[in-house]
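A single protein chain has been removed from this complex, and every other one stays in its place.
A, B, C and D label the chains in the order they appear, each numbered from 1.
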Amino acid sequence: MALRLFWIQFHRELVSVARSKEEALNPLLFMFLAISLFALATGGDPKTLQTFAPTIIWVLVLLANMLSLEGLFRRDYEDGTLEQLVLLAEPGFVPVLAKIAAQWCFSGLAMTLLAPVAGLILFLPSTILPTLMITLILGTPALSLLGAVGAALTVGLRRGGVLLAILVLPLYVPILIFGVSAIMQQGNGITTDAQIYWLMAITMISITIAPLLVHAALRISVEQ
Amino acid sequence: MALRLFWIQFHRELVSVARSKEEALNPLLFMFLAISLFALATGGDPKTLQTFAPTIIWVLVLLANMLSLEGLFRRDYEDGTLEQLVLLAEPGFVPVLAKIAAQWCFSGLAMTLLAPVAGLILFLPSTILPTLMITLILGTPALSLLGAVGAALTVGLRRGGVLLAILVLPLYVPILIFGVSAIMQQGNGITTDAQIYWLMAITMISITIAPLLVHAALRISVEQ
Amino acid sequence: MSDSLLTTVDLRCERDGRTLFADLQIKLGRGECLVVVGPNGSGKSTLLRCVAGLFPDYEGAVEITRALYLGHKLGINLLLTARENLHWYEGLTGQASLVSEVLERVGMAGYEHVVCQRLSAGQQRRVGLARLLICNASMWLLDEPLTALDEAGQGLVTGLISDHLATGGGVFCATHQPLAVAVTQTLELGGRQ
Amino acid sequence: MSDSLLTTVDLRCERDGRTLFADLQIKLGRGECLVVVGPNGSGKSTLLRCVAGLFPDYEGAVEITRALYLGHKLGINLLLTARENLHWYEGLTGQASLVSEVLERVGMAGYEHVVCQRLSAGQQRRVGLARLLICNASMWLLDEPLTALDEAGQGLVTGLISDHLATGGGVFCATHQPLAVAVTQTLELGGRQ
Partner (left out) sequence: MTLKTFWHQLGSPRWFYQMSKPWLYVFGCLAFVLLLTGTVWGLGFAPMDGKQGNSFRIIYVHVPTAMVAQSAYILMGVAGLVLLVWRMKLADMVLAAVVPFGMSMTVLALVTGTLWGKPTWIAEGDDTWWVWDARTASMLVLLFLYFGLYALRQAIPRQEAAGRACAVLAIVGMINIPIIKYSVDWWLTLHQTSSISLTQAPTMPAEMWLPLVLNIVGIYCLLGANVLSRLRLEILRREQGTQWVRELALSGNA
């Protein structure tokens, strides 16, 4: 039952994103365009780009994710389907989880899969690419989950976007720091286990608490 | 008459943005948050940051501007006021220009005024800050004007956001390049007149053709 | 108590400093239809949202069975087709139904696979109304269900309401247009302004 | 020719492969009111948009004087107050008027400074309707002007239309609800489905 509910919501999200006009620059495209801009603006100097590549990639992943979260519940809120969801879904956190999962597929997962390309454009040595991908696949689910809490809290509000950023970015900072430092250390030949474990821990915690919090937050937002 | 039309539309935009919830992370906030993320992720190393500062600032200005352009006509399109504007305003490009001007005040102008702060966060030497501001104030109007053409073309479409980025970013490239290179050259003590003149020229061209093109594009978008 | 679908005790709500309604005692049993009327801005929609559990900013108590709420907002995703929307709704309510039959009953046969954005105003409303045929809640909360509908559509809605009442359901409906069903109670909000 | 406010010749429009109307000859003079009726999805709104110049995908010719178009969409910015919205509209049309008086006439006195988002559905429609009192176009194109209005509101609209007709204006209106004005011509689109 709950599984069916998950699946139906998940499918709906995929279809809807595929047809949407509001995917606020779909995260993947955002990342690649921004990376090309960086490369162009630095005059394409491989040395400089290489030192900065991990930072650029991780910061852009964060920003892309946050931008796409902004629209996660907005359309549903405006057309009234969020009301239906809050009133009828049982248990309520299941469709919420499905929505977050779908958002992650289009942002975190997609960006992880294409991160090697991004790395190559920025002249990241290919020995580092696996670490880049591992940190991304472990870190991005937490970005989506934590971000969704912020998105749910701000969906009905004026100035939602601004609030969202202020609420969410502080939560993102540890993930960013662990992610970047793992790649940097790998580049210097130091072991990266600690960072990996930390990223896993953050994601595990998020996955347990975030869906319930998001559901509660959505109720509050609908009841205006 | 045309002046009054300009003023009324301009005023309306200011009020509306001030009350809006959709300013997709107001550009200024976006820039500062992203800059802090860069500073955090590099571990705050002044040397590295400094070399990269002009690039970071200019790329973020571009992205922030593009994101805020996405919403420039969306609300008007959805609530039907764009129809009224296209049908009734005479001459039609005046309110369009007013809308762009207002958007610029909240993005380009605001970012220019606070650019010194951004520069200081990234350890840019203070002798370079005037050049940074001059390039920004000359270049950002062109960003808003050219971007508005893209925004007007994509407002009614599915996948508007993605399309907007593809349409607009190539047009932004020269502005980015002249902006960054002026700052770099200033840092190396080379004269920057050429870049300044180019930025002025691009802005002048944009200001002459963009409003007319935007008006034509809006008509096309409304007629769906 | 078990026979009452909706009971409110001393319901009272204020918005922007204006008292919309006060001391409202509603008791709706099976097969009963309560219609709320009143001028624009008198608080009909607010009352319905209070009762539906979508507006907690009231005083007093509400007791209600599982209900279906149809508000001013369409409640359908315009990027999906009619079929996809109803399919999602089925999943949400846990009810299985024959979606194509349902769509045919609301007069949308032939438009199942059109993205709702490309439907006319009334057709979009009809897709929203199709939910009445899917959800088996015994209480219906309807906010101006006749909006944008043609004559046939209005007949359809009144037919659905009558059927629902006949099978022991309850209906709580706000409307400006006369409703051609056996209205059990009428509630008037707001004095003439 | 100068006496005709709206003329169409052989107007024909197709959408999604369905012919909505064909060979439409409309001629509307001063003081005349044309009402379009038809089931949902029969093309009333499309026809109005063709005539208003908001939908160019038709065959045939349309000739029209300066017109005011009021569609399904509200045409007001929900982030602004009623006053601010009308003030903008004045600027757009170049007409000066007394905004507070206008708002009073549409029954929105006391709500001038409320952000439109916080108004009820009917109140939002009323703010939209206030435009009829500002723009002095001689042709009105109205798409279901009675939506969401209470009885008083409906009376208001019919009153406005009658006045406009009496002063030599023309009205072209799509509606599902009967309109209590002297209708000169009726156009029926789409067969019963």
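Here is the rule we go by: a contact is a pair of C-beta atoms (placed from the backbone, for glycine too) under 8 Å apart; a residue touches a chain by one contact, two chains touch by 3 or more.
Bear in mind the structure is a predicted one, so any value in this text is a computation, not a measurement.
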Interface partners of the hidden chain - shown chains only, full complex considered: A, B, D
Which of B:Arg19, B:Arg75 or B:Arg158 contacts the chain that the document leaves out: B:Arg158
Listed residues B:Ala2, B:Ala18, B:Leu113 or B:Ile209, member touching the removed chain: B:Ile209
Hidden partner interface residues of chain A, rising order: 36, 39-40, 43-46, 120-121, 123
Contact set of chain D toward the excluded chain (per top definition): 56-57
Touching residues on chain B - with respect to the absent chain: 146, 149-150, 153-154, 157-159, 163, 166-167, 169-171, 173-174, 177-178, 181, 198, 202, 205, 209-210, 213, 216-217, 220-221, 223-224
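Simple rule for what comes next: only the chains that are shown with their structure count from here on.
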Chain A and chain D, separation of their C-alpha mean positions in angstrom: 45
Intercentroid distance (Cα basis), chain C paired with chain A, Å: 37
Distance from the mean Cα position of chain D to that of chain C, given in whole angstrom: 28
Where chain A touches two or more other chains, by residue: 19-20, 158
Residues of chain D touching at least two other chains: 72, 79
Touching residues on chain A, where the partner in the complex is chain B: 19-26, 29-30, 33-34, 37-38, 40-43, 48, 51-52, 54-55, 58-59, 62-63, 66-67, 70, 157-162, 164-166, 169, 173, 176-177, 180-181
Chain D residues within the chain C interface of the complex: 16, 38-41, 45, 72, 107, 111, 114, 118-123, 125-126, 144, 147-154, 176-177, 192-193
Chain C residues touching chain A - in the complex, by the definition given at the top: 52-57, 67, 69, 71-80, 84, 87-94, 115, 135
